[in-house]
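With one protein chain removed, the remaining protein chains of the complex are shown where they sit.
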């Protein structure tokens, strides 16, 4: 379509992006943010590297958001996002857990080395790591963090000889249970116990169903407001807590709104293919996101942003992944 | 469109119903089945009675499916379905639990009296009730049954003097945990312990989100294949188990497919209102349910029928309702 | 034995007490401390008041330790200790829970009024209470605190209108799980969230088996080092935390050493009654507490002070008492 100079096109793109933003269904995965953005334009301020683990069962993607421009493009803060992708964990053979733990360990060591300004090869002697299990232990897809903490070997107050890192841990609970922001609880604990590094483990919301139980994301950007299954209201970051915060996340839910949005998109595509309805699909797609959004809200009711979609065997998935992650933490810091 | 004769119309209706059937998103609530059916045609073989509890906080609906014709119309087996509806349990004041327990008790006594051929006023002395907590205790929205059982006062083997009913109880687990059909486990236990009545408590799938955590269904038809959050493969009925089976159910999930289907319907309605797109909506609605179904499967992937939608505070809802139900059982059989 | 004037007797008494001290099996109940002391000498600096609740099912004892002399005599810090005693909770009828909750509420209101320097009749509007569930949720007799917190209605961040108190809550976990002293965690949280009052709920060690699951102790002295099932290493008191600390405790275990000590005492008594062995009993009793202690350590091995005795139905007891306590807290602060 030739009409419209470059400026107009840019303007239209901007508006479209803005509208899309408002309508956008949340994802906590940098990988998914980047996939959506990529279609539209070249990444700016974002570098991506992909590779496979030796035996090929796990593929890794590193998204680096290098500056504010990148952050704006991708909608995620500046930092490194390392994503491990595998098939459904429940279909994996027994070696999988070993491989996943190894990759989590390697990723953690690298991010911890950068965050602490140390050579990771040194093994972080004397470093005090505070592990935080975010989420609600009584809601299965939100229980990943508490489960990982339950598996973790806690060594602070037991083995403080300085040759090894020590790990302390807390399961702060969710606001409905505590009446406190997680940030309040952690700020207090950190001031008292002075860890060098926080590792926060959390269940995440993905954009697409096939990510559920197949993906682990490691990042050095901490936890940001609005993220996680429980929708954290405050961030847990180096800025807010005063110590570097690594985050380990596994998508366990998809927002219910995402299902509705995907359905609209699919209907549009179908209409576009029909000879009689050609044009209506495009019209529907561009009917105005406000109208689309209103439509979806109507379908789902005012609880829209609250509801989530999750598979029935999520208990098994969370159990298996929590073991892989706790073993990854053990290997990263205790070398075993 | 040429007006067809009566026969053709009937044929077309039948086909439409058939196609719809295949596409139909599951509900375990007779109330919802009846609502959908009602729009289409007068109920046949189905009687409905509605009333309010004294203080007005709980509304009750009794759907009686009187014969095979009614069963075909509504898609639920012959029997009595009593539904309690209230607002969100978490918004209720403290009297709610008392009221709900009273209504559950009254309903159970009536259904038990009918099932056992006894006067409910007599209080069922000497009757042995086997309470069954269906579902997966480790998946929050599926944990209603196990939670109710955890609250229940079990008296068999303790107080068998014959002046009161005695209750025994079992949490059989789900097939992924046991490798056994629940029906296998219960058949065996029933043959050994010879209860007079089974009360099965289960989490249900509803069709609409606003039913979640607001509704309790009591029925004397037992549990049927395909029902429940975990999709029971075999029925638990008087026919299969040899003793009358009352079922107490609370909808805690909506199938993810329902969200997609509702979205298609909403899109159709929107298109129908637009001058340019008028007709396309109708076309979309009737595009062929196969096509619609294919469309939705595409959106949601092959896990379609597996995924469910649930609210994030489902743990609290399940906890509160499980207390109301266990107290209702206590009042029905122990008179307290 | 006539030799020895008053001074010598006093000296001997002191030594005996000292030795006994070393040997003493721990009790967290002021009531039991006082019972043991009473036999020996008149209470000094300790006042005791006993009464019965209206319907007579619950008996109450208030031990007031008025000064350092009282504290030394009874081995408990200065403050008020209110003890509710009932029969085995599992044998109680349904009214029991109501009565117990009422008494807990009355006691809490009185202690809170004193601690905050307010009229309890005013209902503490605007006061922020931090409830703390001490203990290990995964060890049944130590899970009382976490269970009470699980039942508690948390209102901070939801209802801060100032007409009512607000409650926040935390289950800090035990040191083996966190690598942190509970005092560290709470100090941090209190500095951040500035509660006016802390209520710590904990499982206690009693001296005698018949106290298990029959007793609730309320005190305004907080939690002291060495107390509780998990043997807290640091105190949680107004001095250490900077806000008044009320403690609610239920004895759920008896130290295994207590069983051994009681057995020695019983053997002594038996020997004393035999004509041939008369004298040996006395000898045994006074064989030297060191020797007795050595003897018992030998029997039980070095884990001596670690092991505890608990009844097999402790899960039911903890469940029932946790409901009575959480309802008592609700009534004290929400007036319901």
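When the chains are written out, they are named A, B and C in that same order, and each has its own residue count from 1.
Methods note: a residue touches a chain if its C-beta (ideal position, glycine included) is under 8 Å from a C-beta of that chain, and two chains touch if they have at least 3 such contacts.
Note that the structure is predicted; figures quoted are calculated from it, not measured.
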Displayed chains contacting the withheld chain: B, C
Full-complex contact with the absent chain, from B:44, B:59 or B:177: B:177
Selected from C:27, C:155 or C:310 as touching the chain missing from the view: C:310
Option from C:48, C:78, C:159 or C:209 whose C-beta touches the chain left out: C:209
Hidden partner chain, touching residue among B:110, B:156 or B:238: B:156
Interface with the undisplayed chain - residues on subunit B: 149, 154-158, 166-173, 175-181, 184-185, 187-193
Subunit C, residues in touch with the chain not shown (by the definition above): 136, 138-140, 142, 176, 209-210, 229-230, 256, 259-260, 262-267, 270-271, 274, 276-277, 280, 283-284, 287, 291, 295-296, 298-301, 303, 306-316
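By our rule, only the chains that are shown with their structure count from here on.
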Minimum number of chain-to-chain touching steps separating subunit B from subunit C: 2
Interface sides of subunit A and subunit B: same vs different residues, half threshold: same
Superposition of subunit A upon subunit C: rotation angle, C-alpha, nearest 5 degrees: 180
Where subunit B and subunit C are represented by their mean Cα positions, the distance between them in whole Å: 47
Centroid distance [mean C-alpha coordinates] between subunit B and subunit A, Å: 36
Sites on subunit C at which at least two other chains make contact: none
